[in-house]
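Removed: one protein chain of the complex. Kept in place: all other protein chains.
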Amino acid sequence: MPGLGTSFGRGGATTFQQDLQNSDCIVIMGSNMAENHPVGFQWVMEARERGAKVIHVDPRFTRTSAMATKHVGIRAGSDIAFLGGIANYILQNDLYFREYVEKYTNAPVIIDSAFADTEDLDGLFSGWDPEEGEYDVESWMYEGMELHGAAGQREEGFDATKGEASGHGGHGGGLHHGEPPAEDASMQHPRCVLQLLKKHYARYTPEFVADTCGCSKDDFVEVCETLSANSGRERTSAFCYAVGWTQHTVGVQMIRSAAVVQQLLGNIGRPGGGIMALRGHASIQGSTDIPTLYNILPGYLPMPHTEKYGDLDTYIDANTSPTGWWGHFRAYFVSLMKAYFGENANAGNDFLFELLPRIDDDNSVYWTVEQMLEGNVKGYIVAGENPAVGHANGKAHRLGLAKLDWLVVRDVVEIESASFWYDSPEVESGELEPEAIATEVFFLPAATHTEKDGSFTNTQRLLQWHWQAVEPKEDCRSELWFYFHLGRLIKQKLENSEEERDKLIRALRWEYPTHSQTQEPAAEAVLQEINGWEIESGKFLSGYPELKDDGSTLCGCWIYCGCFADGVNQTARRKPHWEQDSYVAPEWAWAWPANRRIIYNRASADPDGNPWSERKRYVWWDGEEGKWTGVDVPDFDETKEPHYVPPEDAKAEEAVAGDHPFIMQADGRAWLYVPQGLEDGPLPTHYEPHESPFDNPLYSQRANPRRQQNKDLAEDPYNPVADEPGSEIYPYVVTTYRLTEHHTAGGMTRTVPYLAELQPEMFCEVHPDLAREVGLEHGGWATIYTSRSAIEARVLVTDRIRPLRMNGREVHQVGLPYHWGRRGLVSGDSANDLAHMALDPNVHIQEVKAFTCGIRPGRRPRGPELPRFVAELRDQAHSRREQKPRVEPEEARKT
Amino acid sequence: MALSRLLASWPALRQLREGDPLGLGKAVQSPRSKHLVPRLDEAEHVVESICPYCAVGCGQLVYVKDGDVTHIEGDPASPISRGRLCPKGQASKSYVQSPLREYKVKYRRPYGTRWEELSLDDAMEMIAERVIRTRAETWRKQTEDGAPANRTMAIGNLGGATLDNEENYLIKKLMTALGIVQVENQARI
Partner (left out) sequence: MSAPDGLATYGDEQQERVGFFTDTSVCIGCKACEVACKEWNLIPEDGRVWTGDSYDNTGELSANTWRHVAFIEQDKPIYGNGDGGTGLRWLMESDVCKHCTHAACLDVCPTGSLFRTEYGTVVVQQDICNGCGYCVPACPFGVLDKRHLAPAPDLPAFAKEDGRVWKCTLCYDRLKGGHEPACAKACPTKSIQFGPLDELRERADARLAKLDADGWNGAQLYGRDPDDGVGGFGAFFLLLDDPEVYGLPPDPVVTTRDLPEMWKNMLVAAGTLLAGVTALTLLGGRR
């Protein structure tokens, strides 16, 4: 996640779930942890039992709120206003942890004089290019420093890297500098980060927060006071978030806001502190580390880009930071190429760099769907994901699938993405007819976790091995089997090809031992390759410092290097916690990086290397032994003294000072202000959601100017917003979510009898006032509609979704779980059919946590009546809008 | 003997014999109750596993008998979960044995109106051929602007967050070598 990556250096949770027990205050926001991570929530309850405050800030009163010592209801999508308000409160009242902020963050760093804030430019940062609709980030830089990707290269046509394509896929950015940045340790300089922050958030007063978020001023101040009182030398507070933050057009900046607050309070890298990213799939962290993502290679190495990088050296240079651990980029990349292509990749042929495929700025899944709709995508393989239900604007996805030549769906059950051609809302409405769909569909049954070996990386960066318990039955196979044999067949068929395009696949190292009757590849052999070895000796590597840039080591994912150290599957370690010395339990499985459980833990000691307090002791400098020690693996060069000052010519990690704990960052500091690596600004700013009933109270710039929109895509129309005529047709804020009893798109739970019965039907949650206003009956049916579609749901009238008063107006919110689809033991309409595909610009994530809708009593129209109903309302709304169209400022500035 | 055993099992008699005149306890304990053995203790293997649902990463123990999973419950040894599971994790056995689980390949031909049977081997051959064909037909060495591309934009791969690291690794490795760049997963959802 670039929110965490650009702030601290690594895109993973900074702490681990068990450590939450040490928190004095836990703020859960953008997460419904008790419902969606119930077992992890035990550690929050442990903290609460020890007297910690548990604060839940959320639009709904959920099972998490019920357990919290304090719940504050806010309008969906207003989180940055709330968090910015906390930052302002801390700054205005001098509640920040001064020594931590001064030494460990970039608060003292002076920013280029060309930088202009949103407060100066009415909601835009300096560098906005209205034609391109994006920022030139040069003015955001530290004073006296150049952008990564030096000027000379830019003249040659190589752009500065931004967003996920830079900063190593959301990891800490590389600053191109050899000198230390210009600083003012007193943090008084008007252009130092601390002062910029003060200015940026000055208007985020408690009154502003109350008006924008719809909470009471008192509740807000109580949160600020509680959080500040429980941070500092003696006390620590933690934040927990989940997709309630990520799924917004400002998702990355919401997480950044928490990063700002936690840096100001000095809570990163310390026990009981941190930011706990709660992820929703068994290995969603793993599938980002070892990505099945378009823009990165394993270990957050950027994919080569059609325009940004030329040859190998340019690519390496553009991604190598002179300081910090990204200084060894070449070693990471070359070792990966050796893992991919073996002896076929060597220094003589630039490790086959020239043959690697190139990406464009956005080849993410929503872009692919657009391409499908345009007929440009012919084949699609879907393995363990259900876009027909789980993705925003499900209809667009289903219509896209119907335009493919061929589709492979691999799953345990026949999910909606496999059955779209004969069982979907579009078949029901007549928009799709099976006889007219050319898509050839292969459904291949998958093996489950009990039927294969392998490792998951959990939400705290922990790789945990699961062993095969039984053989998969009949045609069921693991993905390992499928992709291995698919690759084997393809390689076989292309063995003698002379085509240029087949060179790379022919060069692919693709030999893994297989076992059992099914010829299942050995998952451990793959893990060994991920860990890597020294090529000549075959000796397994014990960590990424051993990687070489000359092709003498092989490693499939540098950050996972060490997971098979000493030839032992470290991820399969299961020493019971009661046999381990501390609650950190380092001998249970293996965490990246280097088995560290709290990262940046050098920050748990003061600049001199002593614990900030006895109570919050974790990692410290042992002067006698001359090394860092503690209950965790120190996230620092073990023998680097606290007062180490790098010599002038120092490179890579050597250039990070002894009192700079954020070793992945080029300057060793946490970034309050992100000069490089984000598309939409160095500081989080409150913008309204893409679809919202309100104007932005701060600026005429209403929503994130950099958000990705599909203005020309007929399948993804938008509701009129704010004061636009027509917005009254969609007056309510809708938010989607999960329930404890189900999992995501439901493929793994609607199909399980004991779970299906616990939440058997799609429902909507509304307040009694809204029910009265539109005539909804508890237990009856409601039709919820947007410009995209309409769905029906049973009505659950509850006080748990309160109307909020703000800006002199009362706003109702509609809550929608999104687990249902047409298949399974229990079925129902899909909430995601209502959502649009406007995206966060950094990570291309959809905004399903806050958009607008209308609601009326009764079931939705059936058959062809359904699209007609949706279109009539939409046409009405859009024609009203046409009478007085709102021009977004981001466009109005076009020359 | 037979008669005495029969009589001995007569509750009223046992009630007297066993000092349970009201027939509330031991006297009425059936042989099945007396000799109950928990399924856990009848397992042939216990396999260490991890819950497949969310990313908390709870430890699971999978109990196996006669080649089938007989029970799944939490692994107390895990420092994260301490043996506990949520309703989803606790339903893992029902998930892997779902009544809706598919065990055979299904094939739908273009414009078809029903699923057809297909062998796994044939399916694999057909998929491999389609990847090769589509890729050959849509290969782009360069972009329209003449920048290097080395790719096909006509094939995509979706999914990964529910899969193992090793599986994700093979997917990205294979797709990259094939010039398929539209590789995506649930990190976007």
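Going in written order, the chains are labelled A and B, and every chain counts its residues from 1.
In the analysis below, contacts are C-beta pairs under 8 Å (C-beta built on N, C-alpha and C of every residue); 3 or more make two chains touch, one makes a residue touch a chain.
These numbers come from a predicted model, not from an experiment.
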Q: Please identify which of the visible chains the hidden chain touches across the whole complex.
A: A, B
Q: Specify the residue from the set A:H71, A:H328 or A:R707 that touches the hidden chain.
A: A:H71
(Q) Contact with the hidden chain only, please: which chain A residues? (A) 34-35, 38-39, 41-42, 45, 49, 61, 63-73, 219, 739-741, 753-761, 763, 778-779, 794-796, 798-800, 802, 825-826
Q | Residues of chain B in contact with the chain not shown | A | 1, 3-4, 7-8, 11-13, 15-33, 36-41, 71-74, 83-87, 89-91, 93-94
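Everything below uses one rule, namely that only the chains that are shown with their structure count from here on.
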Q: List the centre-to-centre spacing of chain A and chain B in whole Å, with centres computed as mean CA coordinates.
A: 26
Q) Can you list the residues on chain B that touch chain A in the complex? A) 45, 47-60, 62, 64, 67-69, 72, 75-82, 84-89, 91-92, 94-96, 98-115, 118, 120, 123-132, 134-139, 141, 143, 145, 147-151, 153-174, 176-189
